[in-house]
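Notes for the one structure printed next.
The block that comes next holds subunit A.
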Amino acid sequence: MVKPIKCSIFLLFLTFTLFSAIAKDQESKNSKYSGRIVLSTTSDPKSFNPIVAKETSTGTITNPIFEGLTTTNGVTTEVEPNLAQSWEVSEDGKTWTFYLRKDVKWFDGKVFTSDDVVFTFNQLIFNKDISTSSRDIFTIEGKPFKVEKVDEFTVKFTLPTKFAPFLRSLGQEILPKHLLSDVVENGHFNSHWGLDTKPGDLIGTGPFILESYLPAERITFKRNPNYWKKDKEGNRLPYLDKMSYVIVQNQDVALLKFQEGEIDYFGLRGQDFPILKPEEKKGNFTIYNTGPAFGTNYLIFNQNTGINPITGKPYVVPAKLKWFTNKKFRKAVAHVIDKESIINIIMNGLGFPQDSSMSPSSGFFYNPNVAKYEYNIKKARAILKEIGIFDRDNDGKAEDADGNIIKFNLFTNANNTQRIKISNIIRKDLERLGFTINFVSLEFNQLVSKLDSTFAWEAIILGLTGGIEPHFGNNVWQSSGHLHMWYPQQETPATAWEAEIDKIYNQGVQELDNNKRKALYDRWQEIVADELPFIYTVLPASIFAVRNKFGNLNPTSYGGAFHNLEEIYIKK
Partner candidate 1 sequence: MENILEIKNLHTYFFSDEAQVKAVENLNLKVKKGEVLALVGESACGKSVSAYSVMGLIDSPGKIVKGEIIFKGQDLLKLPKKKMQAIRGQDISLVFQEPGSSLNPLYTIGLQIDEMIRAHNKTASKEDRGKRILELLNKVGISNPQSRIKDYPYNFSGGQAQRIMIAMALSCEPKLLIADEPTTSLDVTIQAQIMNLFMRLRQELDFTLILITHNLALCSEVADRVAIMYAGRIVEEALIEEIFKNPLHPYTKALFASIPQAESKKARLKVIKGAVADPSAKPSGCHFHPRCPLAKNRCKVNYPEYREISPGHSLSCFEI
Partner candidate 2 sequence: MATYIIRRLFFLIPLLIIMSFIGFLAINLAPGNYFDTLKQNPQISRETISEYEAKYHLDKDVFTQYFYWLVNVSKFDFGYSFAYKIPVIKILKLRLFNTFILSLSVILFTWLIAIPLGIYCAVNQHKFSDRFFSFLSFIGLSIPNFFFTLLLLYFASKTGILPSGGMHSLGYEDLSGFGKFIDLSKHLVIPTVVIGTSGIAGLQRLMRGNMLEVLRSQYVMAARAKGLSENRVIYVHALRNAINPMVTIFGGSLSGLLSGAALTEIICSWPGLGSLMLEAVRSQDLFLFAGDLLMTGFLLIIGYILADILLAWVDPRIQYQ
């Protein structure tokens, strides 16, 4: 009885090794296929609907599923064809014709056509019943773009004016008409493709298909076998079989998971560098430092000269407004931002001082030749003295010419511990100038409601995510913008320099010559650095660790480690 079992086990073993040998042989021809990548994200997606939801946590998840007509190259930051294989532009720069790829299929096998593009713009983005922020991008001065079907694979866009960042903005995800037109008609689109969607129902054109979603735990994708992109040898991309995002709220826990090998990628904070760097060899991973990141941290003063219509009082106490609107006051403050200490203490030495309003990593439009403010308390005191602010009665507190003690509230948001630490260093140095600071960290919502509607604030330390296209910040820099934080939604620019920035932005968006555009935005950066509406602090270094098993890896600061996800494969 024993023998036959043994025999059969042996046979089984034999066949198994044989088969695997054969399998191996086949694989070696196309050894790049198969494998899984495991990444981590800090929070759940809020939806799977890329039109309605705009949070980064949602974008992370929908990116591999949906694609736009164009894409931005992660290395060169140039705009490249994606679902559109080529395009033409009329001489006045207002009419664009896009020729779509003919080999693109939706996950369910339907062919991607110009109908889908027209549908996405006309039925979704320009649909007033659908709440989407995309509408704001494709609307200039209240006028939407005109999108028309020319033929099955050609689409024509007619713009009301010239729009320089148009191609870049066409990274906008295109959604399938054949699945969604009914939903739109029924008025259910806003809640369609929410988190309760069956993974198989989520249809895009991208390299990966959503396979499963376990709330607060994990999101898994599988390879799209019919993806249109091919490698140089003509093999269909992507190479990877599966991709998973593990949801880990706590960065330290993510670090542990990376060390254990559960996840393949980890974005380091400065403090993590000494932990992981020595383990590179042992843990078989590489740490990439791609230079300054895009997330800024800055200090702003409220320069709103308006009057609260409800209380009839000015938003900012006049005496304080006088300091805040004084350029020299802001310059003095800029001189007490101890960027070096902030970098050493908070970023463990792995950060960069920020002087310009664009990140050095943004490439083409970055202007490094702007005014810089070194940490110098004496100089700051001297500047303040020029405008009559110094300690007049030797009580350790500075007063202005009218005898008012320099005292103001400084807010920041409570959920960003790093920013709170930065604020505390800045606060300490402001106190060295003899200022009296009431520092409070608020919940993000409350902070925003102050910035945006009540205007009841004096100084705030906050951050914005930057990019490579200056125009996408027009809401911040134009004096009529909602995010023109120091004095939002102005009817006419309050100062000459704000008027100049408005002019630059209006010209910049219509200027199609890149070099001329750069000259405009260079000037903008100079003005900002001189006038200091935003007093910039530091930029963290963008550092991440990736396991060595991946091939075709080409990490950049802009694109991160996996901007070319479909080309990445697991080395044997």
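Inclusion criterion for the candidates: all candidates are chains of the complex that A comes from, given by their letters.
Note that a contact is a pair of C-beta atoms (placed from the backbone, for glycine too) under 8 Å apart; a residue touches a chain by one contact, two chains touch by 3 or more; residues count from 1.
Since the structure is predicted, the reported quantities are computational estimates derived from the model, not experimental observations.
Note on this complex: subunit A touches candidate 2; the remaining options among 1 or 2 do not touch it here. By the touch criterion stated above, subunit A contacts candidate 2 in their complex at residues 38, 43-44, 46-47, 49, 52-54, 131-137, 190-191, 194-196, 212, 214-218, 244, 246-250, 252-253, 256-257, 259-260, 262, 415, 443-446, 448-449, 451-454, 464, 472-476, 481-483.
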